[in-house]
Structures are given as structure tokens and as C-alpha cells.
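Structure incoming, see below.
Of the protein chains in this complex, all but one are displayed in their positions.
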Amino acid sequence: MVKNVKIPLEEFLEIRKEVLLQWPTGSHPMLDLEESVKRLKSVPAHKNFALKLRDAKAKGITLIQPRAGVARINEHIELLQYLEKEGRADFLPSTIDSYTRHNRYQNAEDGINESEAKGRSLLNGFPAVNHGVDGCTKVFESVNSPLQARHGTPDARLLSEIIHASMWTSNEGGGISYNIPYAKNISLEDTIIYWQYVDRLVGYYQEQGIELNREPYGPLTGTLVPPSISNTVAIIESLLAAEQGVKNITVGYGQGGNLVQDVAALRALEEQTNSYLKLFGYEDVFVTTVFHQWMGGFPENASEAMGLIAYASTVAALGKATKMITKTSHESFGVPTKEANAEGLRTSKMVVNLLRDQKMAESEELEREITQIKKEVDNLIHAVVRVGKGDIASGIVAAFKNGLIDVPFAPSELNAGKILPARDIEGKIRILEFGNLAFDEEVRAFHLQKLQERAVQQNREISIQMTIDDIYAVSDGYLVGKSKQ
Amino acid sequence: MVKNVKIPLEEFLEIRKEVLLQWPTGSHPMLDLEESVKRLKSVPAHKNFALKLRDAKAKGITLIQPRAGVARINEHIELLQYLEKEGRADFLPSTIDSYTRHNRYQNAEDGINESEAKGRSLLNGFPAVNHGVDGCTKVFESVNSPLQARHGTPDARLLSEIIHASMWTSNEGGGISYNIPYAKNISLEDTIIYWQYVDRLVGYYQEQGIELNREPYGPLTGTLVPPSISNTVAIIESLLAAEQGVKNITVGYGQGGNLVQDVAALRALEEQTNSYLKLFGYEDVFVTTVFHQWMGGFPENASEAMGLIAYASTVAALGKATKMITKTSHESFGVPTKEANAEGLRTSKMVVNLLRDQKMAESEELEREITQIKKEVDNLIHAVVRVGKGDIASGIVAAFKNGLIDVPFAPSELNAGKILPARDIEGKIRILEFGNLAFDEEVRAFHLQKLQERAVQQNREISIQMTIDDIYAVSDGYLVGKSKQ
Amino acid sequence: MKTVIIGVIGADVHAVGNKIIDYVLSQNGYNVVNIGVLSTQEDFINAAIETSAQAILISSLYGHGEMDCRYMREKCDEAGLENIKLYVGGNIVVGKQDFTEVEKRFKDMGFDRVYPPGVKIEDALAHLKEDIGI
Partner (left out) sequence: MKTVIIGVIGADVHAVGNKIIDYVLSQNGYNVVNIGVLSTQEDFINAAIETSAQAILISSLYGHGEMDCRYMREKCDEAGLENIKLYVGGNIVVGKQDFTEVEKRFKDMGFDRVYPPGVKIEDALAHLKEDIGI
């Protein structure tokens, strides 16, 4: 059974040998740990993700990062350089393709070859494992900003080895957040163990004096996820990472839509991540937040998409997120061109810059939402600790099995899939079907009351139709779904 | 001397005869008042500006309106239809060209002819007087939304006669707001008298049971105008309009940049317009607010411009403005194409729709700003009443002469031009040089204290360089100007 | 009652649309067999054989649709499903491409109906009725 315990070094090194055998690029000499420590130590501060985040946090500003990745190295470099220069991105990503995410390296190889043949990317991301340390290092050396792998990979051990050895100083993901929304039936025990390995690798580098950043993936399915559910997952993954020695963590949250609820979620997330880290005895972890621009279905119209992107940027800035992940006007169609990507960045940058000296005013409404989210998170984490008999790793596995924690619209069969979210009349995300979710009576009553208010105002029933209307609403240009007569 | 007194009907009709002689189109038979009353009564509710505003106000939503006007009729109609259909504009404008604004109808005629010859508009707006009732009626009949003239005309009497007779149900402007920012040395007495005429015309129609909307022009010079100064002008113009019998008034405010200050300004504007109307005995005036997207220098980059536009829309929606005037990504270059104009509208619409069910939470900071603005407005209006010995019309003339009211960066020589505004560290507009502005000691001390905070944080002196940096700041992508070393 | 197979092909995990398609088609009187995300061509074909389905509605969102759908028609033929209707929709190629061309590519592969991004399942109900009835 999985436990939240630091992997002993020897054990780690044993597993490591196997991991490196998963694909030929794993046997590259630069994957020797002493070699990569040396290389990572040579990374200048402005290209180190962890340090640039510390700096931004000190200044109280919001930095921006796009999503981007294509099959071929040179095209990928060109893309990143363009986003850095024309888009003024502060952080660069390499979004990994879906075959690599499922460890189907042979499919990825075919995709690269076919892309070479057709002269356009047939993969939806950058196949970092296939390109190996040489390719990834070349990417690192071609840009001036810190690099991060962004993916959705249940078993990202080889991928993580390769990117860090290539001086990429951040890695997104986690054993829960890269399983439940990204897989159908991969065991949660397994993915937690895989990600303990990934975190242990970062912990190893930390022991050598190299600070790397880790970012649990916040938005989960990106679709009407109640803040307390995604915050709980982020906090648990932070605790798991901290146990393995990670010291620089960015917790994430995907825009829900209501300004106050979103700022409250960011504030609650940062405060509770810090306080739970302390509670569990991890003292010196540096925590920042990342806000994801709207993760659900986008409007087709480019101008509407830009409106949504700019509104999201307003929320991130007022909520004082340290980083924001941007979207583009192509979102509803497909992987964006570099021009569309840079446009999204520029719009986002304009807004966060305009708002850099402002934050959301303290108000009763904000205070109430923060308290509400914290109370719900406490409910959920309490349940995890209880069913794990004090161990959060085994606890989270059991909590998912019993539906005590439940993520809406997740593809995973390990997820109960019993809860149904819907918006209240102000657009705040609430829950109408709780399944077995570990919310106490008071919390449930609050949610139902809020939905009841909407039902009355909209003159309709509380039902799954609310949920469906709300899923379509934003791409149709509204936040709160309207009932069709 | 000008007085705030309703023009007796006979006197009005006398002046009217002269007004109609100013240009040949003034002798059109449809300018017979009985004729136009009949025509205006036939306007359906959805094409009446005043009624559509009442409806929006009841629903608590923000409707949108572009700026648009070209020289030739058919091109103008095509433009408006496009903005209605592709841009989803709720209200339509006809922005009037600068020659017409200065009553240079012969120049305008030349501009029309030259535009016909070259096949592109050489005028910066629609020359409504030259096109006359026939042309303007054709415009009205070609669209499905209420129409308004938007201009900047010190003497708009003939223009107003023509547009209302053509069933345009709203008119922007005022004797102060269309003088000080739009002229160099036209007497304020004169322009107030001209606009009393324009309001009296609306009052006349009101007496016949036809509700027309009037909109004092809020943003003035659009450049670092402290909210209390523009709000004061809007309130004074509302009082002047109400005296002439206007019953449906939309007071305007141009985005300043700081979210809380802007929402506070909108709130204070609506509340004080209503309360001063009551105080001066005008009981049944229906008041709404209009928010102008950023009126100062725009960024050149189109994506950045869109970010600014969307941010402005967020402010309008959270401030519950009933109407918003939109800008475009071409703003810094020139009069926009219809496509760019529609894009600005769609982005704006997306944001106000997303936020339709949200408003800014009550907070101490908001409350404080509202109180501050109201206190300053009370100072200024008190001064006007005092120097006018109870009459606000002669009072405002004297107040401008003495610099008791002073608009920054205005071209008019009637304006003292002694005050210098600058932003505080959160981007709120404050004043560093007061000239003779009628602020009491407490208010002045507050402004200086706020600027002192900025000076300390930015490690610089309070000086005109702050003002200049702030003027450039937004087009450079910031709100609070940074000092160059 | 007509039976339709729905699911998301390849290494694709986009589950939201799939859940809505399930709900909407069921509400509209179809017997919906949902094989979910991460489904192979074989999964679709086996389900269609087992349930004697009239149509297979493939979703592909993540961009690899072009690769994942190749030879689907041939495999159906091979399995004796010569008459089954094949629909595909979602975001079936990488990036924003000219849709007339994309449609042609998929029709050449033997698909009966090909949908661009932004088409909701509600919009396809009429076609389904036309092709297989209710």
C-alpha cells in the first residue's frame, strides 16, 4: 500500500535504473546524476523557474506563461522564441503530446516521422522523451526564460528525468491531478508512486543545492470544478511533494467564472497550502499560486475569446496569482498558431500590467467565500486523513474509492463520478448532487440553498439540466446557463 | 447673463426660426414641429433610446454602443448595420465630423464631395446637418436600434433639430462638456444658452408625451480627469437639462484606470445626480449611467488594445453602468474599420454578459472612495452655487473663470488650466497642483498625502514629470507611470 | 429503439462532451452504448457487433483524430459492419484548419458525417434521424 514516506536514496536509485530503460533515450550519458547536477548548477537565475517565481512573489506581480508544443525540434524552438519575443511570455512551457503522456513512445516516434514527412506537426505536443536530453537541451539553450514541462502524464518518471537533466527547472503534474482527469483506469496507488519518484528526483536535486519548481496541476477537468475539490487535491499533492523534499511549489486553480469566488479560491488555496504544510511538519516550503485562464469550452468567435482571456487576466491580477497560464482565440478550434498564441499573451500581459498595483478590496462577500472554501477543504482533508488513518497517500486513494472526494466529469473509473455541480445565481460554482462527497450537513445545506435561490429566480427546477446549461453557457457568451423553454 | 431658467415656449420658437436658417437643410418641411411629433410618436419602443435604457436599468444589465460615422450616407448605413449585426451593438451612434461640430457646413459639404470623388471617407464623422432630415431619416429606417448623435459641438442647435426630427431619440453633449474640451475660445455663456435650447427642444417633445434621452458628455478631455471634476460637470449639466424639461438623462464617466475608483465614481455619479436633482426640485427625472472605455492614448498593439477594452468592460459591468461606449484595436491609429469596430464590440459584449450577474462587493475601500468623491463634488458644487448666488448657470461660468472648476489639459482658454493630476500608487487619479480648484484643506491634504505615498515608493519627487509619465503610461502598458532614471 | 455507439477514440481523455452526448441522445430516444474515453477502433467495432448498432459516433478532441481514424471503415467492413453509419466530430485535426478540406479527408476515409468544432450534439440530431431514424 502506498504511504506518504520519503523514498530512501538507494531505493530511488534502484528504481531509476529501470526507469531509464523504458526508452533508448534513457541511456544518454548526460542522465548521469552527477552530470546533471553540474549542468543544473550552471543555469543562470533568470532561467531558473523557482527563482524567477520567488522574485515575482516578492514584487507581488503576476507573470504569464502560454501552452505550446509541436512535434519537431526546430519548429518547437521557433515557436518558443516567438512567444518569448512577440508574446512577451515570462515563462516558457513545452506542452507534451498525448502519445508521450501515455508512454506510447513508438506512436510518438511515428508522429515525429510523419510530421517530418508532411512538414507540419501531426502531434498535439512536444515529444520530449523521444527527443531526449540532446533535443531538450537544445530547446533550453535556444531561449532566455525558464522552461517547464506541461503534460498530463500518469507515469512521467522518464520524462521528468530527461527534462531536468536538460535544465528545465519546473515540471507540472501530480499523482492525482495527472491521473483522474487524464486516464481511464490507471491505479491511483501506481500514479502516486510514480509521482513520488518524480518529486524525489526534485528532492534529490534540492539536496544538492538546486532549487527546482513543482506545480501540481490545479484545474483537473476544467469544467465546473468546485474550488474546494481542486484546492484539496492541490494541497494533498503539495504535501506528497514536500515529503519527497520539494521546496518550491506552485499550486494551481482554474478560473471558475465568478470574480469573487475565484479570488477567494486563490487566497484560500495559498493560505491553506501553507498552513497544511506547516501542520504536517514541512516548514521551509516556498508556495506560490498559478491561475489558469478559463479551462472549459471556449467561444468560437475570436473577439469573444479575447474578452474571456482578458477577463481571466483581471481575476488573476486582482487575486495576486504569481503566475497565469494563458489561452488563445483559437482555443475552441485546435492547437493555436504561434501568432494567435502570442496575441493571447499580449492581451493577458496588458491586463496584468495595468492591474499590477491593484488588488481586490477586502469585503464581507470575499471573506465569506474564503471561509466557505476553507471549511469545505477542511471537511475533505479531514476525510482523507481519517480513511488513511493518518496517512494522506493511502487516505487519498481510499477517499477516491469511496467517493469522499469526487471530481466532476472525470474520465477515470477510479473516480465515483457521482457529484453534479451547477452555478448559483451569481455564477459561483456550487453542488447539486453530492454523491458521497465528504461535506458535512451544514455545507451541503449551504450549497442547496444557493442553488435554490437560482432555481427560484430562473423559475426552474434544480436538475442536471442546470449543469448542462452551465457547461455550454460560457461558449455561448454567458456565465449562468439559461433554461430553454 | 445666462440663468438656469426654462426658456418660455414663444421665445424658443422665435430663436428656432433663426436656427433653422443656418443652413439650407434647416428649411425641410419635416422640421415643422407638429410633423416631427407625429413621426417621433411612431417610433417603436425598441428603437427609442430612452425606453431601451429604462428596460436595461430595470434588468440591471450593461448595454453597449460603439462610436461610428463616415461621410457618405450609404457607407454610413452599411457601417451601422454591420455594427448592429456583427458587433451586436445595443445602441447605435452617428459620430459627427469635426467640421459640422464647428458649424463649418461648407467645409463639410466639400468633404462629402471629395469623399464621393475618392470613394473613401475624408471626413472623420457623419455630417448630419448637410445630409438633412431626409438623409438622417434614411439612416434611422435602415437600422433596428435606437440612434444617437455623438459629437462635441458647441452650438448643436440645428444639428439637434435635424436629428430628432429624423427620429434619433438621443443626443450627447452639454454646454460645458461640449465646450471646454472641444473649443478654444467660445464663450461659456453662449454654449450654455445653445444647449439650453437643445434641452428645451427635448423638453418640448417631452411635453408632447415623447421621452427622449439626453447624455451630458462625461469624459471631458479623457486624460487623467479626476472623477469629482467630471462628475460635477455632469451633475450641473443634468440640472440645466432638467430645468428645460428633460426627463431621461444618462450621466457619463470615462474610465480612469483604477477599478475601485472607477466603480466608486460611477456609484457616486448616479447617487449624487439623483440627489442634486431632487435637491434642486426636479423630481421625476430618470437617471442612468454610461461608462466610457479608456479615453486617453491607446496602446498601438492590437492585442494590448483588446486587453484594455476588455478590462474596461469588466469595470463597467461591475460598476453596473447601464451603457458602455466601446473602443477598438485601431484607436491609436485612426478611425477604425467596421471590422475592427465590431471586434471591439464583441469583446466588450462577451465580458459584460459574463459579468451580468455579478457586481462589485461592498468594501471599506469602495465606501471610502465613494465618500471622497462625493465630498469633493459637494465642495465644487457648493462653489458654483456660491459664485452664482444660487444660480448654477451663471455660477458655472464664474467658477470656470475663477478656476474654481478646472479641467486638466483642456484646449479652452476659458479654462484656468492650472491643475495637474497624477496617479497615486494604486493608480487612482489624484491632484498635485490645485490652482484655484474649490477643494477645502482636508481634501487637498488627502490628495497630497496619496501622491506622497507614491513619491516615497517610487523614490521620486512629486512633479509634473509624474503627470507626463502617467499620460504615456497606459499606451506603454502600465497604469502608474514609472520614472525614467 | 435504435442503438448507437459513442466514445472517444485514441489516447484522448476529453470526457465532458462524451457525457453530454450520452445524456442528450438518451433523452432523444436512442439506446446509447457509451464505451467512454481512450477507446480503440476495436472497442467501437466490438460494441457495435454485440449490440447490433446502427451507427458509430466517434469523438476526437485532442488533435490526433486523423491518425486514430485511419482504416476505421475498412475494419468495419472486415467485421461485417458494411452498412453501419460512421460519424466523427469534436476537434478532429490539429489546429485551426480549413474545414472543407478536413471534411474531404475524412469522407475519403469512409466517414458518412464529419463535424467541425463548435457543432453541438443537439445540432446533429436531425442527421441521425435522417440516416437511421429514431
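Should a chain be cited, it is by its letter among A, B and C, assigned in written order, with residues numbered from 1 in that chain.
The rule is simple: contacts are C-beta pairs under 8 Å (C-beta built on N, C-alpha and C of every residue); 3 or more make two chains touch, one makes a residue touch a chain.
Quick caveat: nothing in here was measured; it's all calculated off a predicted structure.
Every visible chain touched by the undisplayed chain in the complete complex is listed here: B.
Per the touch definition above, the residue from B:Asn4, B:Thr62 or B:Ser98 contacting the chain not shown is B:Ser98.
In the complete complex, the residue from B:Asn124, B:Ser142 or B:Asn402 that touches the missing chain is B:Asn124. Checked against the hidden chain, the listed residues B:Gly26, B:Gly111 or B:Gly395 yield one contact partner: B:Gly111.
Of the listed residues B:Pro181, B:Pro226 or B:Gly388, the one in contact with the hidden chain in the full complex is B:Pro181.
Touching the chain that is not shown, out of B:Gln65, B:Ser177 or B:Thr223: B:Thr223 (per the contact rule at the top). Residues 98-99, 101-102, 104, 107, 111, 114, 120-124, 152, 181-184, 221, 223, 296-297, 300, 330, 332-337, 340, 409-411, 464, 468, 471-472, 475 of chain B touch the missing chain (whole complex, contact as defined above).
Keep this in mind: only the chains that are shown with their structure count from here on.
Common neighbours of chain A and chain C: there are none.
Inter-chain contacts peak for the pair A-B.
Between the Cα centres of chain A and chain B there is a gap of 45 Å. Averaged C-alpha coordinates put the centre of chain B at 54 Å from the centre of chain C.
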